[in-house]
Structure formats: C-alpha cells, structure tokens
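Accompanying notes for the structure given below.
The complex appears here without one of its protein chains, the remainder shown in place.
And then chain A:
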C-alpha cells in the first residue's frame, strides 16, 4: 500500500505529456509508463484470483474427474474413459431424472404464461395495482427453506390444501400429494410455479413499461384492440426478456434442487438431476460419476444458451 501511495505522482505523466506541462514538473516517463501498465492488473488481482479459484479451476477439474472413478478421498484416480457418461445415458436410474426435469420445464412454461398475463394486465391502470404487484412478487424474495417447509405443510394429509378442497366441496380430489409417485412431481413443480412466477412477472412488467407510450397511442388511433396491442406491441417489445426467461426456464428446470430436496428429499421418484448428482458425490462417494453428471448438465445449459443467443441476438453486450 505504501508503495502505491509512493507512486502518486509517478503515474501522472503516463496520463499524457500535456499534464507535465500543466503542472510544470518533470518526471522520468519510463517509470510512469510501467506503473500505468501494471495498475489495471493491481485492481484485477483479487477479483481474478477469486474467479479462477472458485469458477475456472473447479470447472476444469470437473472434466478431469468425470473420466475417472474417483471416490473423492483416494490419492490416486483411475482413468476409466467415458464409462461414467455411458452409465448416465443408459442406466434407468439416471435417465429417470431427465424425466423429472420435464415436469419442471412444463411448469416453467406455465409460470411464464401466468407472468406474462399478470405483467400485461398490470401494465395498464388497475385498481390496487401496487398491492397486486407486491403480492405476486413477494414469493421471489422468500427463503427457499421457509417455502419448502411451508409447502410441506400445505401438502400434508389434512393439511392446507386438503382443508381448502373440503371447504369448496372437492374433497374427492384429495390424494397423497407428496406420497404418490405419480403426483409428487406435479405438487413440487407447482410449488416451483408459486415461487418463481413473481420473478418472471416483474421482469416482464419492467420490459413492458419501457415500451414507449406513443406506440399504444398510435395503435389506439388506428383502432387496435387490447389483444392486437398485446400481440403486435407488447410481445415484440419484450422479445429479448422472453427469450432470456426461456433459457433461465430450461437451465433452471434442469438444476432444480432446493424445493424437492427440502420437501421430499428426493423420495417417491422426485429426485432431480442436481439431487442425484449431490447424492452420487457426497452420499455414495462417486465423485467421478457425479462430475460426469455435472458436465452433462453444464453442456446442456451451454447448448441452450448458445441456441438462444443465435435465435435472439443480444443487442446490449456492453462489456467493452
């Protein structure tokens, strides 16, 4: 640090020869140039160290572990080639987790649909608009464990859901919401909708509100109805955010962890890809296999992102 303050003036000449003249001082320019050259690296030293150690090194290791049979403890790792990958795509217990993901993908489309409806409706003047907006958004902010426990109770036999069904006279619909393997993923995916609709909603609403009002006025003059305004003004206006939500939906559906882990722990056929990965790594000590699963997930996410970028080019890459 003291070295840094010592260079106070030393950096100045590098900023431009004219400064020397302005200040009427003379300094050895070479030192200044060198200082200036390393200054950005001094600022980047810590951020880059963190980035490399906690993002890149694990990512690279992941690929290396994935071709071994490592158990996470042994000092030596045996290379077994692509065997882990073959297991993932042939053994039914692994294929099953991809099926579970489908529930969440369907749920995330429903979620986007709901969010789009609420965002459109609330972008026009509505009574209690801020109240509705606040209520719909609030679940986004909540702690996942609190949500998980809340819905564990919600779905209990004779819990909240069963009681509500009784009140409205639909008790014959009551099933084992979490105990029935055919239903459990629907229950969990619905919880996911409850949790994340607010986030999509607020993103869509923000995008809709940034559409210039003159467009609506012009459309009104031309006699366009509400649906036409939605179809031809709102949808094109928020295309970018919809496509972004689309990737988030797919990669999110594959990496679902908290809700099912907290509510069911992956029992009754509700194990998701990430729960399975974590179990393989930390319960069954098959770090090699778990790494291969992580690599598969990583590659799927990268492919989806790539496709999205190709289909809807990002206009705002301003990290230059």
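Here, contacts are C-beta pairs under 8 Å (C-beta built on N, C-alpha and C of every residue); 3 or more make two chains touch, one makes a residue touch a chain; residues count from 1.
Assume contacts and distances are computed from a predicted model.
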{"item": "Chain not present in the shown complex, as UniProt names it (candidates \"PspC domain-containing protein\", \"Kinase inhibitor\", \"Putative tricarboxylic transport membrane protein\" or \"Sugar ABC transporter permease\")", "value": "\"Sugar ABC transporter permease\""}
{"item": "Touching the absent chain when the full complex is considered, from A:83, A:140, A:174 or A:268", "value": "A:140"}
{"item": "Candidate in contact with the missing chain, chosen from A:65, A:103, A:177 or A:246", "value": "A:65"}
{"item": "Residues of chain A (touch criterion as defined above) contacting the omitted chain", "value": "4-5, 7-9, 11-12, 15, 19, 22-23, 37, 39-41, 43-44, 46-48, 50-59, 61-62, 65, 72, 114, 117-118, 121-127, 131-132, 134-146, 148-151, 153-154, 156, 158-160, 163-164, 167, 194, 198-199, 202-203, 206, 209-210, 212-214, 216-217, 220, 225-226, 241, 244, 251, 255, 257-258, 262, 274, 277-278, 281-282, 287, 290-291, 294-295, 297-298, 301-302, 305, 318-320"}
